[in-house]
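Have a look at this one.
The complex appears here minus one protein chain, its other protein chains still in place.
Then we have chain A:
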Amino acid sequence: MSRITVYTARKVRTMNPSFPEAEAVAVRDGRIVEVGTLDSMKPWLGAHEHVIDDRFKDHVLMPGFIDPHIHPAVGGVLLPSYWITAMEWQLPDRISPAIKTHEGYLERLGEIERSMDDPDEVLLTWGFHKIWHGDVFREQLNEISQTRPVFVLQRSFHEAVTNDAGLDWLEAERSELERHHQIDLETGRFFETGLAVLFQSVNKITLNPERFARGLEMHKRMVHLGGHTTVGDMAYPMMNHDFEWEMLSERIDRDDVPFRMKIVPRGALRGDWNGSPTENLARVNEMETLGTHRLRFGNAVKLFADGGFNAELMQLLPPGYIDGHHGEWLVAPEYFRALAEQYWKDGKQIHVHCTGDMGLELALTVLEDLLAVQPRFNHRFTIEHCGVSTPEQAGRIRDLGAIVSAAVYYVHELGEAYWHHSIGYERAFQMSRMGTLERLGITTAFHSDFVVSPPQPLHTAWVAVNRFAESGAVLGERERTSLDFAMRAITIDAAYVLNMENEIGSIRAGKLADFTVLEADPWETPLEDLKDIPIWGTVFEGRPFPVEK
């Protein structure tokens, strides 16, 4: 057995309500053996060889942060692109500053173009959003470059814009682009199904293995920067199991990586969403045997109900959208039910992507039926995202024993936009109703759904406790949460959602020695500054990993 290391700290916030604060934590072989003060842990220290490490004497230790819902493959695809964003993003190698004007956008794009050495490199930029950046059209991009293909990808992939060089670079013939109803050559805009034509060519860049590996490498560093020691890959694989597994094994399953990843397989594969439920169960069960130390599986699957929140394809109960459009189902409700039945009978934890209140209604209706047919305790049926919901549905979540993994950031970035353009004030005011979940005592995790929002748990918690909308105004003060609730949602309750609360999520004897090391105590920081608490780094299974400055 190895020597014990005792980390002393200005304060240890254990997130164990029975023993909330401490000054020291003793660690051996990657696990916690004792929590308390140097004095209280004397029996352990007297009996075993140990060393005191006081490098955190001015810091606050928290349990390692957990984001139960990210998508590493999306990071692999997007992070190697040039980012120009309306919100500030801390990237591993750079800050993407908040650029909120049309002029600012074009100026930054020009700067990027001039900084590129290889004249043949295609300029792919992500993060464009019309609300802030106005109309960016072909002619303006021609001024950025006459010769280099420039592709401006909208933040949630609603549209893309390109210049003349880009139009020439695409494989599709000009006449084919011309006749497409969702491609406008005059403005250089590709939208909805027209986008697929653009991606037919652009994917050849983004899915290049060398580039993807680089993106994954950056994603790893982002996860670390956010202070995480555990993340969940909530719907694996994104596209292709063989390719992604090779990438993840090579890049994540290594000794120098300061976090583990719980992988939750898709209950049905993307695209066709088909195959019989029994075949899908067999596929998932076989995948679970692949687990390694850092790439873990559990007895869980991800299913999907309605469409994306950012794409305004969530399914809404009446009165629906202001403009009268409809959301979509990602799988047929009957097929969703058949899959859920299969996985339920097999005892799996089911995570369901639900963004709108009609999607949630479907998930809860199916859960209720499953419970009637085959009651289960501790099933942890998890509502993922929970964007638009009703207060009554929240009650039903509680009554059915379901839990929530919430996309809180929606209210910050989209709250006001959806109030004005999508669903109106009342429902935008109450979206991501975390306050209700707290009042009802529903176990809730917060997630970033990276790249939907920055993978920074303190930032997510800051949104939950303040509900500052994009303009800075508070949107839905009755749906703000307490600080305790928010901090649990990124530690112990997130661990519960991943069914790992016996190993991680709080600082207590027996758990893995995962800590997030903060420069300030969240409980002594004004709530509006929560997101700005600097992170020194993490301790993963007993080993300190400072963030690179």
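We take it that a contact is a pair of C-beta atoms (placed from the backbone, for glycine too) under 8 Å apart; a residue touches a chain by one contact, two chains touch by 3 or more; residues count from 1.
The definition used in the following text is that contacts and distances are computed from a predicted model.
Hidden chain, UniProt protein name from the list "ABC transporter ATP-binding protein", "Paraquat-inducible protein A", "Rieske (2Fe-2S) domain protein, MocE subfamily" or "CobW C-terminal domain-containing protein": "CobW C-terminal domain-containing protein".
From the options A:42, A:326 or A:420, the residue with contact to the unseen chain in the full assembly is A:326. Considering A:74, A:91, A:185 or A:269, the position touching the chain not shown turns out to be A:269 (whole complex). Across A:58, A:279 or A:477, the single residue that touches the chain missing here is A:279. Only one residue in the set A:143, A:192, A:286 or A:399 touches the chain that does not appear here, and it is A:192.
On the side of chain A, the interface with the absent chain consists of residues 171-173, 176-177, 179-183, 192-194, 196-197, 199-200, 239, 269-276, 279, 315, 326, 328-335, 358, 361-362, using the contact rule stated above.
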